[in-house]
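Note that one protein chain is taken out, while the other chains of the complex remain in position.
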Amino acid sequence: MEELKALAIKKLEERGVTINDIALIVKDIQSIYRNISIDECIDTVLYVISKRETIYTILTGISLDEAAEKGLLDEKVNNLIKNDKGLFGLDEILALSIVNMNGSIALTNFGYLDKIKPGIIGKIDNEGKKKIRCHTFLDDIVSAIAASAASRIAHNVEEN
Amino acid sequence: MEELKALAIKKLEERGVTINDIALIVKDIQSIYRNISIDECIDTVLYVISKRETIYTILTGISLDEAAEKGLLDEKVNNLIKNDKGLFGLDEILALSIVNMNGSIALTNFGYLDKIKPGIIGKIDNEGKKKIRCHTFLDDIVSAIAASAASRIAHNVEEN
Amino acid sequence: MEELKALAIKKLEERGVTINDIALIVKDIQSIYRNISIDECIDTVLYVISKRETIYTILTGISLDEAAEKGLLDEKVNNLIKNDKGLFGLDEILALSIVNMNGSIALTNFGYLDKIKPGIIGKIDNEGKKKIRCHTFLDDIVSAIAASAASRIAHNVEEN
Partner (left out) sequence: MEELKALAIKKLEERGVTINDIALIVKDIQSIYRNISIDECIDTVLYVISKRETIYTILTGISLDEAAEKGLLDEKVNNLIKNDKGLFGLDEILALSIVNMNGSIALTNFGYLDKIKPGIIGKIDNEGKKKIRCHTFLDDIVSAIAASAASRIAHNVEEN
């Protein structure tokens, strides 16, 4: 899995998303509740990404975005994914495989981030809307990772 | 089911939540995307509440809130529910039975509403936090109904 | 959506799954509880497939299977999907977009069918395991459609 984890992080970066970008969102949504260092956020993001479910979702979701970008899929499906209509919905479903593993706080944070699209989430969503690239699955995956990391921090803090 | 639906609406009102309160939240989150009348919001909220899953969740969730309020449950469980800690999580899970039936837009709206707590959601959450009443399950149920109604409106509009 | 529904049914048939194959599974799991005609099962399967979430999931899941079959995805992702390991898990998650819309009986039926793999589900799973074709997503999608149709029949019967 170590090799696949490195590949997942490499693919995220190729698509324009760094661990630091995600950590900044985690720090931002946690800052209302507590003081937390960017390093702790980075460590938690890396922990969430080390899980098999997260790695598989990153690799599969980005593959779908790239395949649609290159027009490799059947025309109608290719358009479905490229257009990223609000009603498509499979991008959110795929991201649930990450969110579900991290408790109910992850679920509400995911819905929140998916709607307000802060930081890098808004940036890639915007690139997608402008048809610069296809990020239909990526923005939900990044929201899910950030929401899950925030949930883990909340759990750890409130437990101790 | 008609009888149980009427009971569910009656229980919501007994706990301080009217159909109109929920419809106002639906109108509010939809107003960014489209003009919509409060009557259409009310009709959609009533449609969501007419579903068996919604009725059962309203009746069961409010029963848990009331039982905890009256101290009818085992002390430790009673405290768990009354304290409504962010980590409890079963209130969000129970609300998923409503959200799941209404598509992925309902899911993201649910997380969003559960976090920003507009209108009546904030009011009952506040009553709960002040220990005036126990609304541990109710606020998530109301968020789920509003999120589901908003999702249905989005689907209907974008389909036509 | 009518056009996309026709395409979804066409793609299912191209991959070796007919509406009748799915209806036979529905009839089989319902036969323990009630007498039901194959025509009613076919109608219910067609109803489940008429839902947007089902259509999108069929088209996207089969596209992933076909892309992996043709080796169009990054090598590592392509292998992940082609090997269909029990731990992959995204095939079940994608199928949840169908199951979630159809109530809790759909959920338990889905888990059951995914494990015992009756009829056409076992046939395509076997073709996949023998590397004749890649059906990693298809078998879960067919299980989800059959489970959802069975759930709808149970609801309708027990309501009346």
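Each chain carries a letter (A, B and C) given by its place in the written order, and its residues are counted from 1.
Please note the rule applied: a contact is a pair of C-beta atoms (placed from the backbone, for glycine too) under 8 Å apart; a residue touches a chain by one contact, two chains touch by 3 or more.
These numbers were taken from a predicted model, which means no experiment stands behind them.
Participant: Looking at the whole complex, which of B:53, B:69 or B:140 touches the chain that is not displayed?
Facilitator: Answering carefully, the residue with contact to the hidden chain is B:53.
Participant: One chain is left out of this view; which of C:5, C:76, C:133 or C:155 touches it in the full complex?
Facilitator: C:155
Participant: List the residues of subunit B that touch the chain left out of this view.
Facilitator: Contacting residues on subunit B, toward the hidden partner: 4, 7, 11, 52-53, 56-57, 59-60, 63-64, 66-67, 72-74, 76-77, 80-81, 87-90, 93-94, 96-97.
Participant: Counting contacts across the full complex, list the positions on subunit A that touch the omitted chain.
Facilitator: Residues 1, 52-53, 97, 100-101, 103-104, 155, 159 of subunit A touch the chain absent from view.
Participant: In the complete complex, which positions of subunit C touch the hidden chain?
Facilitator: Counting over the whole complex, subunit C touches the hidden chain at residues 85-87, 89-90, 92-93, 96, 103-105, 107-112, 114-116, 154-155, 158-159.
One rule holds for everything that comes next: only the chains that are shown with their structure count from here on.
Participant: Farthest chain from subunit C, going by mean C-alpha coordinates, please.
Facilitator: Most distant chain from subunit C: B.
Participant: State, to the nearest whole Å, the distance from the C-alpha centre of subunit B to the C-alpha centre of subunit C.
Facilitator: About 32 Å, centre to centre.
Participant: Residues touching two or more other chains, restricted to subunit A: which are they?
Facilitator: 87, 89-90, 93, 96 - these are the residues of subunit A that touch more than one other chain.
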